[in-house]
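With one protein chain withheld, the remaining protein chains of the complex are depicted in position.
Should a chain be cited, it is by its letter among A and B, assigned in written order, with residues numbered from 1 in that chain.
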Amino acid sequence: MVQASSVEIRKVNKFYGPFQALTDIDLSIPPGKVTCLIGPSGSGKSTLLRCINFLEEYDSGEVLIDGQMIGYDAPGKKMSGRKLREMRRGIGMVFQQFNLWPHMTAQENVAEGLIRVRGLPKAEAASRAAEALRKVGLADRMANHPARLSGGQQQRVAIARAIAMEPKLMLFDEPTSALDPELVGEVLTVMKTLASEGMTMVVVTHEMGFAAHVADQVAFMEAGELVAVDAPSRILHQPEDARIQSFLRTYHERNAF
Amino acid sequence: MFSIPTFLESFGPLAMAARFTLLVSGLGIALGLVIGALVCACALSKSRGLRRFAAIWVSFLRGVPLLVQLLLMYYLLPVVGISIPALAAAVITVGICASAYISEIWRGAIGALPPGQSEAAEAIGMAPGTIWTRIVLPQAVVMSLPALVNELILLVKASSLVSMVGIMEVTRASQAQAATTFRPLEVYLAAACIYLAINLCLAGIGRWLEHKAAV
Partner (left out) sequence: MEWSVFQQYGPMLLRGFGITIFCWIMGTILGMALGLMIALAQRYGPRPLRWLLQAYIEVIRGTPFLVQLFVLYYGGPLVGLRLDALPAGLLGLTIYGSPYFAEIFRSGFNAVPKGQIEAARAIGMAEVSIIRRILLPLGLVSALPALVNFSIILTKETVILSIITVPELMYQVSRMSTETFRYLEANFVLALFFWGLVEAISRLGRRFETRITQHLIERV
């Protein structure tokens, strides 16, 4: 079992100028569970996810990781960069566009954080990177540069880069949206393995199948508001809210043959 | 009639003078790289004052013709009581002028990196200094190489203007040669050939670098 964090989101608001991107979000993410954020594009799911590691600065409210607020020492008082980096080490993130560093090989991508952030000696970082890459099934691709990897392989390297840091919480921002359909499966498989090991995961996704089978809870967002949080079966199969019904109807129509 | 012997004979003295063409443009780009890095740092800094300074630096040096800059420096130095050799003054002027273009090249290369690159580093808790030295700069430098080679080619051509402040480089030497031989066509064509040879070599290096960077 990995050590797993909990996340508590309380009354979080976020503005881009006059536009309110998040409105009074309350969400509690239990340790060792998988929470999927779904909803139409532009609904604020990615913004909310990015508030959890403070890549996006929320304007009011609190985001607590294991009881400690991230980004602010007290409401309105920004945390020091050093302290923020300390907290971020415990949070892994996987991006829609992979964001691998193109000038480094797969193994160097994974080892970079271990060397520069965790301060491990190069040899140890390299062997841990190799182990993380083995775990995502890329033992034979370690010396490749990202440009020589398929999208699915790149995304698995990105996952290895995150898990090598031994995080207690993993954030996934539409990890399969930039992939060709036939490459989605390999990434979801790795994510399922991670979930079964008891990692706390927050996943923004359009893969309703993944949400239905892997998530412990599903949160539906629309227009910057959290509409409902519940067990996947309740949200995906018997939604009460009309907004969820209409979203799922569109989704099913698009995916019907 | 076009005299081929005169044309060929011109190459000797002109090739000797090419040392100074290479010296002015080579030292000019080296100085430009250093000052350009500083100006680029100012342009990207959080301080409004520094950004304003960088903007004025770049706009002035790109707005004023190099020939005017050279003459300005040539006449300004004695007035403020600085006496340095003409060659040094020319190199400094060319370097300062190049710094404006180089700082823009670097700013462009840094701006062209997808922001996700730094975000991914931030997300694993990398410190800002480390993100610069490990993620941003290595990529930006490689990306900017072809543009920097191009800038060097521009400098080789621009260095012909330092002939106007008395530096005996290819252009000045060809003027002297033309005056003694009374065969300006042959001599100036020979000078053109020398510039062309230098620049074709540089362009070849540039293409090779671009190819390497793309792999």
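Note that a contact is a pair of C-beta atoms (placed from the backbone, for glycine too) under 8 Å apart; a residue touches a chain by one contact, two chains touch by 3 or more.
Bear in mind that the values here come from a model prediction, so they are computed numbers and not experimental data.
Looking at the whole complex, which visible chains does the left-out chain touch?
B
Touching the hidden chain in the complete assembly: which of B:P65, B:G111, B:P128 or B:G166 does that?
Among B:P65, B:G111, B:P128 or B:G166, only B:P65 touches the chain that is not shown.
Residues of chain B in contact with the chain that isn't shown?
Touching the chain left out of view, chain B contributes residues 2, 59-60, 62-69, 71-72, 75-76, 79, 153, 157-161, 163-164, 171, 174-175, 178, 183-186, 188-189, 191-192, 195-196, 199-200, 203.
Everything that follows uses one rule, which is that only the chains that are shown with their structure count from here on.
Provide the residue numbers of chain B that touch chain A in the complex, in ascending order.
114, 116-117, 119-128, 130, 134-135, 138-139, 142
Would you tell me which residues of chain A are touching chain B in their complex?
Contact set of chain A toward chain B: 53, 55, 81-82, 85-89, 91-93, 95, 97, 99-103, 112-113, 116-117, 158, 161-162, 165, 171.
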